[in-house]
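The structure under discussion appears below in the form of structure tokens.
For this view, one protein chain was removed and the others were kept in their places.
Order of writing sets the chain letters: A and B. Residues in each chain are counted from 1.
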Amino acid sequence: MTVADALLLALGAIAVGGGALVVISSHLVRAGLYLVVSLGAIAGLYLVLGAELVAWVQVLVYVGAVVVLLLFAVMLTRAPIGASDDLDRPAWPALLVGGGVGLGLAVLLADAFRWTIHPLPRNGTAERMGEQIFGNWVLPFEVISILLLAALVGAIVLSRPDIGARPPEDGAPAVPEPEREAA
Amino acid sequence: MHAVIPYVIAALLFGLGVYGVLRRRNAILVLMAVELMLNAVNLIFVTADVTTAAAAPHAGAVFALFVIVLAAAEVGVGLAIVLQLYRLRKIVAVDEVMLEAAPRDEPGQAVR
Partner (left out) sequence: MTAVLGTMLPGVPLLFGLAGLLLPPGDAAEPAPGGRPRSAGEPGRRPAAALGIAGAAISFAVTVFLLAVVEDPIEGGIRWIRFGDLDVTLTFSAGVAALYVALAVCAVSLAVQIYSVDYLHDDPRYAPYAAQVSLFTGAMLLVVCAGDLILLLVGWEVMGICSYLLIGHDRRLPEAPAAAVKAFLVTRVGDVGFLLGVALLGVDAGTFRIEEVLAHDYDAGTLTAALVLILAGVAGKSAQFPLHTWLPDAMAGPTPISALIHAATMVAAGVYVVFRLFPLFTRSPAALAVLGVMAAITVLLGALSATAQDDLKRVLAWSTVSQIGYMTGALAVGSPAAALFHLLTHAAFKALLFLAAGAVIHTVGTNYLSRMGGLRHAMPVTFWSFVIGLGALAGVPPLAGFWSKENVLVAAAHATDGGEPTPAWVAWLVWIAALVGVLITAWYATRLLLRAFFGPSREWSADGPDWEVGFDDARYSPPRAPHDPPGLMRWPILSLAVPSALLGLAAFAPGFRTALELEQPHLDVAVILPLVLLVAGAGTAWWLWRAVPGVDPVLALGRAQPVLANGFYLDTLQHLLVVRPVRALASSLKLVDERVVDATVEGTGAATTRAGTLLAAAHQAALPRAAVAVFTGALLLGVAAAIYGVAS
């Protein structure tokens, strides 16, 4: 049991525990925050495994942007602040399928790798990763930029207020007006 | 290091993600569970870098980067959809989404 193993186990436990709390918690905001914990732990795992760039990109993008976005959405959809009890659908199909998938994969992978030891590779520093990205993988890199552009445009278009509103028949405005406070 | 450890961690995270997708009613929580799944996949990629000697070095890490980018794009678009749904129907739960056309409001009621 090397230091790496111990670190892997510890960070893994945090990641799995955080992930479990994400899907179990009845507080909407807390779920988001547990997701932060989980993603942070995964970033730590990347560090132990030697993928430095990936780890920091994970922190930047996932923890810094994606989770923030999710929390923004939670706010904008007027999520209840306290515990809510109508967050869940029936448990048994989820347990069956989720448990089956998780345990099945775990068994599969454990069976494949047993307790073999693999030496850690060289660290994936920014310089080395950049060589690979702009060397071997430049085409996917370009395509993914276009994809980002498409996602950007798509998100903006989807946010337009007049999408989905029916053409007015009785002179009512096409865009539903915001709710007025009761006088 | 024992490679089985991060692999099993990734498998458990993936299972938790599936559980979350099938269990949660709130669309945003479903997206969070999807993020869990994607992270599990990323972990497998990075661990594969250690266990497998790919033709190109660091291929797993590169893939993981790409997946992160994709996940970000997906969350952006997905949340745009969820917010638009919320704006139109005032619902966020995935099982309240009506697949058929909604019944028209009765004429005379105030348009909300």
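One rule holds in what follows: contacts are C-beta pairs under 8 Å (C-beta built on N, C-alpha and C of every residue); 3 or more make two chains touch, one makes a residue touch a chain.
Just so it is clear, the model here is predicted, and its values are computed rather than measured.
For the chain that does not appear, the touching partners among the shown chains are A, B. Contact with the omitted chain, checked across B:V21, B:V50, B:V69 or B:L83, is made by B:V21. From the options A:V48, A:V67, A:L87 or A:V101, the residue with contact to the unseen chain in the full assembly is A:V101.
Residues 18, 21-22, 25, 94-95, 97, 99 of subunit B touch the missing chain (whole complex, contact as defined above).
Contact between subunit A and the absent chain runs through residues 89, 93-94, 96-98, 100-101, 104-105, 108.
Everything that follows uses one rule, which is that only the chains that are shown with their structure count from here on.
The geometric centre of subunit A is 6 Å away from that of subunit B, both derived from CA atoms. If you check the complex, the residues on subunit B that touch subunit A are 1-26, 28-29, 31-33, 35-36, 39, 42-43, 46-47, 49-51, 56-62, 64-66, 68-77, 79-84, 86-88, 92-93, 95, 107, 111-112. By the touch criterion given at the top, residues 2, 4-5, 8-9, 12, 15-16, 19-20, 22-23, 28, 31-32, 35, 38-39, 42, 45-46, 48-51, 53-54, 57-58, 61-62, 65-66, 69-70, 72-74, 76-77, 79, 86-89, 91, 93-95, 97-103, 105-106, 108-110, 112-122, 124, 128-129, 132-133, 136-137, 140-141, 144, 147-148, 150-152, 154-156, 158-159, 161, 163-165, 170, 172-173, 176-177, 179 of subunit A touch subunit B in their complex.
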